[in-house]
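There's a structure below that I have some questions on.
One protein chain omitted, others in place.
Each chain gets a letter, A and B, in the order it is written, and its residues are counted from 1.
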Amino acid sequence: MSAPLDPRTPEGVAHIARLSRLALAPEELSAMAAHLGKILDAVSVLERLDTQGVPAGLHDEALSEDALRADAVAPSLPVDEALRNAPARGVGGFEVPAVLAE
Amino acid sequence: MSARDEVLGRYELVVGVEVHAQLNTATKLFCGCRLEFAAPPNSRTCPVCLGHPGVLPALNRAAFEKALRLAVAFGCRLEPATELDRKNYYYPDLPKNYQISQMYHNLGEGGELVLLRSGRTVRMHNVHLEEDAGKLSHAEGGRASTVDLNRAGTPLAEIVTMPDFRSVDEVDDYMDTLTELLRTLDVCRCQMQEGNLRFEASVSVRPRGQEALGARTEIKNLNSYSAVRKGITYEHARQVALLEAGKTPRQETRLWDDEGATDYEQGVPEALRVPRRDVWALLPPDWGDTGWTRFMRSKEQAHDYRYFPEPDLPAFEVSPARVDEIRRALPELPGPRRLRYAGLGVPQKTAEDLTRDVPLATYFERVMALGVPAPDAANYVMNQVGAALNARGLSAADCPVPAEHVADLHAMIVGKALPKDQLLKEVWPKTVEEGLAPSAVAAKYGLQALDDALVVAATDEAWAANPKSVEDLLAGKDKAKRALVGAVMRAFKASKAKPDPAAINARLDALLADERRRRLL
Partner (left out) sequence: MTAPGELCWTGAAALADRVRRREVSALAVTEAHLARAAAVEPQVKAFLRVTADAARAEAQAIDARLARGEDPGPLCGVPVAVKDNLCTRGVETTAGSRILQGYVPPYDATVVERLRQAGAVTLGKANLDEFAMGSSTENSAFGPTTNPWDPSRVPGGSSGGSAAAVAAGEAPLALGSDTGGSIRQPAALCGCVGFKPTYGAVSRFGLIAFASSLDQVGPFARDCADAALLMDVLWGPDPRDMTARDPRDARVAGPLADLWAAPRPFSTAAAGASLEGVTLGVVKEYLELTTDAEVKGAVLAALDRARAAGASVREVSLGLTEFAIPTYQLVSTAEASSNLARYDGVHYGHRTKERVDVVGLYERSRAEGFGPEVRRRIFLGTFVLSSGFYDAYYLKGLRARRRIRDDFLRALDGVDALVGPTSPFPAFELGARAHDPLAMYAVDVFTVSTNMAGLPGLSLPCGFTSGPRPLPIGLQLTGRPWSDPRLLAIGRALEQALAGAGGAGGARRPEGLP
């Protein structure tokens, strides 16, 4: 994996743009870099908050196994309904420009 | 030793294996859509597995339980709770553009598996749960691909080993051992052609005696046992060829290409490739022209998956009490089972065949439980029962013949209720067809054993009536014996009871011995 890039620079923003599959025009790159710079400056206040030894987990408790979904079949959508919102439909599915690798 | 063996022998192959095993649940991992192979495209989908806005995953209890059973069987370390994570990447077959998987709190860490053939122990790295992606298909030459999401959300157990394999044969041993284990635990159907098992191998080589591991290649797209063998074999040769040329393999991801023939090492810098003939020189002589690993991406091009805890799901409890319960309920695992069968006098090969087919082994156990000695039970199950199942394309789980009928057959053979030959060839097929016990079949068709005295008398009669055959027999022509047996059988043509050819043979042998003795005197 490549070395982390500074998000305050257009290069760093271009890297994030690729990761998030969101194309930005060249002039948008520098505006975004400036914005991220401001946010990260504001966030740097957290350096003063001691979080040593604080657990980072999202959950405090765990759900027991009996609360899980029973393995029972529920009806699927009719194919037409499943594909109704598709911007492009090919034979048998959602259509995308040709993907050859993988 | 060939030049090839000599070169390869200077290096040690190091392999780790990742297996994606499809859990054999009725429904998907996070929704109630039915799992069904080869259903019409997108006919097994709902808003959840289509990744519609607003949907949430609801974890399948059976999938969780099966993955947990697997982790317990490996003896993994289990945390008191397990959590799911998101793996973020964009691909058209991944509707949410993230995969719900596990990274930070795997279901099971560590553990081990004893290989069935070699008896070696392989260390496991971890076992975790994740969802499968859909399928992307591309018509040759077309400008578009289509996505079928029937498979999206299928529950998978990902099983990752440590780099503990040193040869392709060991990996082969592992694949067999794992397949049997998955079947025994009833967690995966292991149908390769349906993609139930998918393999990835990480392969490196190092000069013999060197401690440090070489840079490893991840090989993807290993979708059959033979692809696994060939992929590792090829990568072994390629990396050794590089080292022999004074070059150093790098960490990268490659794709096994069974038919690869025209784009050898396309896009790979000169410093990282050797001429094709140098690799081929290290491949087995029967390798042929095609089949290689294709360069996919380097370590530098690796995805940044941005794993983070899945906020749509809570943590799931793995309570020690529940783990104990699962451990106690584990079926006997294939290794111990083979040993036990062999100890009961079942031939080695039969013991292996039985262990491989879990329902058949269960059936075998039932027959034994009815008092049939293990070697006999194994014999009936492999032959009589096996033939009946094969003819109908059934699994032993759906066997139309109850184990009690096999025990009845055995009792009739041992008690000589009818000639063994007649029992196997005439009574057994009717048992299978009509669903009646062998003794009931015998009663229905009025089959009964002949009084030995009648057989003896008839044989004596045939002996007297066929002097030519008797002379031939005395002269050592074995064909003559068959003629005499046939003559006795014909004598009972009108009778429902059939003589046991073995009894006729025994009487003939006695007569022959007598005759010989007489002539000698």
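The rule we apply is simple: contacts are C-beta pairs under 8 Å (C-beta built on N, C-alpha and C of every residue); 3 or more make two chains touch, one makes a residue touch a chain.
The model shown is predicted, which means the values in this text are computed figures rather than measured ones.
Asks: Given that one chain is not shown, what are the shown chains it touches?
Replies: Every shown chain touched by the left-out chain: A, B.
Asks: Quick one: say which of B:G142, B:P207 or B:P311 touches the chain that got left out.
Replies: B:P311
Asks: Give the residue, chosen from B:V147, B:L242, B:V318 or B:A462, that touches the chain omitted from the document.
Replies: Checking the options B:V147, B:L242, B:V318 or B:A462, the one contacting the hidden chain is B:V147.
Asks: In the complete complex, which positions of chain B touch the hidden chain?
Replies: 47, 50-59, 86, 88, 90, 92, 95-98, 145, 147, 304, 306-308, 311-314
Asks: Hey, which chain A residues sit against the chain that's not shown?
Replies: On the chain A side, contact with the omitted chain comes from 1, 3-4, 7, 13, 16-17, 19-24, 32, 35-36, 38-39, 42-43, 45-46, 49, 51, 54-58, 61, 63, 67-69, 77, 81-82, 84-88, 94, 96-99.
In this text, only the chains that are shown with their structure count from here on.
Asks: Can you give the whole-Å distance between the Cα centres of chain A and chain B?
Replies: About 39 Å, centre to centre.
Asks: Considering the complex alone, what residue numbers of chain A touch chain B?
Replies: Interface residues on chain A, with respect to chain B: 1-2, 19, 21, 57-59, 61-66, 68-79, 82-83, 88, 90-102.
Asks: Which residues of chain B touch chain A in their complex?
Replies: So the residues of chain B in touch with chain A come to 25-27, 31-34, 40-47, 50, 58-65, 80-81, 83, 90-92, 97, 136-138, 142-149, 220, 255, 296, 299-300, 302, 304, 306, 309, 311, 314-319, 322.
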